[in-house]
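The complex appears here without one of its protein chains, the remainder shown in place.
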Amino acid sequence: MENTQISLRVLPCEHREKDVSMTKIKRETYLWYILSGVIILAPVVGYPLVEFFRLSFSKWVLEESTAYFNSGRNFLEIFRDPLVWNSLKLTAIFTGLALLCEHVLGFGLALLLKRTSLSKILPLYAIPMFFPPLAAVVVWLNMFNPQFGVVNYLLTFFGISPQAWVFSFKLAIPSLIIVDAWQWAPFPMLIFTAGLTTIPQRVYEAARINGASSWYIFRRITLPLIKPFLLISILYRLIYLLTTFDLIAAMTEGGPGDATLTIYYLIWRNTFQFVKVGYGASISLLVLIATIVICTVLINATKSKEA
Amino acid sequence: MLEKSRRMWFLIGIILLVMSFGFCVSAVEVMQPEDASIDWQQCAGQEINILDIAHSTSMILEPMIPQFEKLTGIKVNHLMMDENKMRVKRTEDLLAGAGRYDIHQIGLTIVPQYYKAKWLEDLTPFIGDASLTDPEFFDYEGIGKPLRDGQIFNDYICAIPNMFCGVYPHYRTDILAEAGMWFPQEWEDVPSLYMPKLKTFMSNTYKIPAFVTRGKKGAGANTAYASMLHRDWGGEWFDEKGKPIFNSPEGVAALECYADCMDPANGAPIGGEGLGMYEIRQMFYLGQVASILTSGDLVGMFDDPTTSNIVGKWDATIAPRGPVKRTCLLWTWAYGMSSHSKKKDAAWLFIQWATSPATMLQWGAQVPPPRLSLWESEEFRKIREIHPGWVDAERWALLFGMPDCQPLIPEFPEWGEYYGIAIANVIAGRQTAQEALDLACKQVAKVVGYSE
Partner (left out) sequence: MQRNSYKKISTILFTVLGVILLLFALFPVYWLVQLSLKIPREALVMPPKWFFIPIVDNYVALVRSGNFTRALLNSLIVMAVPSFLSLVASLPMAYGLSKTSARVVRDNLSFWVLSLRMLPPIVVLIPFYVMFTRAGLMDTVWALIIIYLTVDMPIAVWLLKGFFDDVPYETIAAAKIDGYSEWEIFYKIHVPIIKSGIVVTGMMCAIFNWAEFLFAMTLTDHKALTIPVAIFQYMSFGRINWGLLASAGVLGIVPMLIFMIVIRKHLVRGMTLGVAK
């Protein structure tokens, strides 16, 4: 079973391109296929998208409940708003650390499970991923509670005094990262496990026979072959992290003070509390552009890694 | 001069309270809906949607709604949810102009913003319309004046209050009795004398913090309570020209006192800068803190045997005073009618019914009614025996409470955001009170459009 999978991957793409005569006839058919999808998506997404762009260049006037076009002034205001910069910084820190923890943990787990006989119970490790984020928040809020939380209780056995976790400036982001890593480390773990299975055992054996140490094998063989999987995982998780804020909204609501006011939460605040809908849309536009840029970079990195 | 008149008002208040004790001989008399002079069935067959919070007032009202449906033939969809989620849905509905909900639950501090946005229907014509309102049955003036005034702008009545609460300290009667202590009358004594002494006393027995108040930032969250102290020190928010001046020496002193009350060294719990209203209430009714500053509508919660560990073991006291005056924050929730509603008459019939003395009398003493007359009822007499301090404190709030402790401006959410962050930073010790308030004033100035 595994061997056929590998042959699928190793085939270079050029073979397909060469058979031009076949593909020429098919062009129209494929385009019809594509169009079918577009037809389904366009109507529902079209209007909100247009509204979104319009709003991001407008100022919402509270008295009249409408938006007036004000060209790019929103963006000037964004540039000068310290809250936005603070949020961007926090978002970068949080997203970066979260991705790091998820993937280190996930990768470690994948290697660990492969090495030991625990791989049979792999699905058990994936259970946190299937929690609705709100349920995860509920249980972790309960466990992190400074007064009656079980985490503080267990810490006393290690001689650590009770911590305020999500209620303290210093520990708010680490608490969020713990919860995020707990819930989503299984995702990279699954992807990496899949990736590890594509490396044929023969390669390892050959390396061993040639006297390579475990560390060398890891660095020169495992890692490079895993890279495409790593990038896919990061891409997917990045998009998810940048477009949802269920975790933050439920656990800290922006955190003690402004400790966890990520950019997404700031957009929420501006739109729904301050009723500055145009401003919120402008910030979203910038976030969208930044996300697209980052993802493009990542995807290109994936492409260039093709074996 | 000011001091004298304050004292006089206080004396009058005490006299009124004492007098009203004497009046509790008979049960309160109210007019029943059936006796009202209007035709309740005039909107029969319509359906209205109400967006409400999962609050004791709403939860008590919920089983009574079939009464209303039978009386008027109007179908009512009463949706209750957490107040933060409700605010989001409310904003969406009003922003989109969808008119999906006919009646919204409106908090006191958001009324200016909604008034500016013209999202609420003016209720004055409804009250004045004899075919829709029976003045005796509805008794608009029977609702406490400060509460009513908070909802009126330029003679435009935005909403009708259906509950109120004051904010004042609650404490554990058993613990304080054991320690032989009283809750202080001056705010300055709380972190300097009361808390350390209680903390020392409890360090061998209860091992719980002495006092806690709101630390979590948010407009109307920690800002509400800190604003009480701000006023007690004589601080103001804006001067005549609209410049933010809450970084005055009074404001700084008030904030420092507030932050001291949340200092773990003095006996407050850890993580103060993030403790919000849900957390501190939970701590109190689980018996994990000895005293707390909180709103006064929690009798039902604190005396609920299934969740509370302190049933009957608590009481409250009138809010302490600052150097300049004694203020008590007054908060109301009120029913407002959406200006996009398509069934305004039917909605008005509901609002009238739900806030009438007849309906509120049925609540018993579970929820503090915004009508002074109802405090004479049998149920409140019973409660007074267990929690006398609470009854007095709540009535004091109804008579003398200050609805505009916080600035009632359309930009309230932004003001609250910056001020709230400042408070949290000071509590956590990341900034001094002066620095934090200077920054907040600068930010608020930009928001309200004030420039030098």
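Should a chain be cited, it is by its letter among A and B, assigned in written order, with residues numbered from 1 in that chain.
As a convention for this text, contacts are C-beta pairs under 8 Å (C-beta built on N, C-alpha and C of every residue); 3 or more make two chains touch, one makes a residue touch a chain.
Quantities reported herein were computed from a predicted structural model and do not represent experimental measurements.
Trainee: Touching the left-out chain: which of B:Ala44, B:Val88 or B:Ile152?
Mentor: Spelled out, the listed residue whose C-beta touches the missing chain is B:Val88.
Trainee: Of the residues B:Ala54, B:Leu71, B:Leu372 or B:Ile386, I need the one that contacts the missing chain.
Mentor: The missing chain is touched by B:Ala54.
Trainee: Among the options A:Asn70, A:Asn86 or A:Thr291, which residue touches the chain absent from this view?
Mentor: Of the listed residues, the one touching the omitted chain is A:Thr291.
Trainee: Determine and list the chain B residues touching the chain excluded from the picture.
Mentor: Its contact residues with the unshown chain are 49, 53-56, 59, 77, 79-83, 85, 88-89, 92-93, 95-98, 100, 277-278, 281-282, 286, 298, 301, 306-309.
Trainee: List the residues of chain A that touch the chain left out of this view.
Mentor: Where chain A meets the chain not shown: residues 1, 5, 7-9, 11, 15-17, 19-20, 22-24, 26-27, 29-38, 40-41, 44-45, 47-49, 51-52, 55-56, 105, 109, 112-113, 115-118, 121-136, 138-143, 147-148, 150, 153, 182, 186, 190-191, 193-195, 197-198, 228-229, 232, 239, 242-244, 246, 250, 264, 267-268, 271, 277, 280-281, 284, 287-288, 291-292, 295-296, 299, 302, 306.
The definition used in the following text is that only the chains that are shown with their structure count from here on.
Trainee: Can you give the whole-Å distance between the Cα centres of chain A and chain B?
Mentor: Averaging C-alpha atoms per chain gives centres 41 Å apart.
Trainee: Note which residues of chain A are touching chain B in the complex, please.
Mentor: 62-63, 65, 145-148, 162-169, 172, 252-258, 269, 272-275, 277
Trainee: Give every residue of chain B touching chain A within the complex, in rising order.
Mentor: By the definition above, chain B touches chain A via 84, 87-88, 91-92, 95, 97, 113, 116-119, 215-219, 269-276, 279, 283, 286, 288, 410-411, 413-414, 417, 420-421, 424-425, 428, 430.
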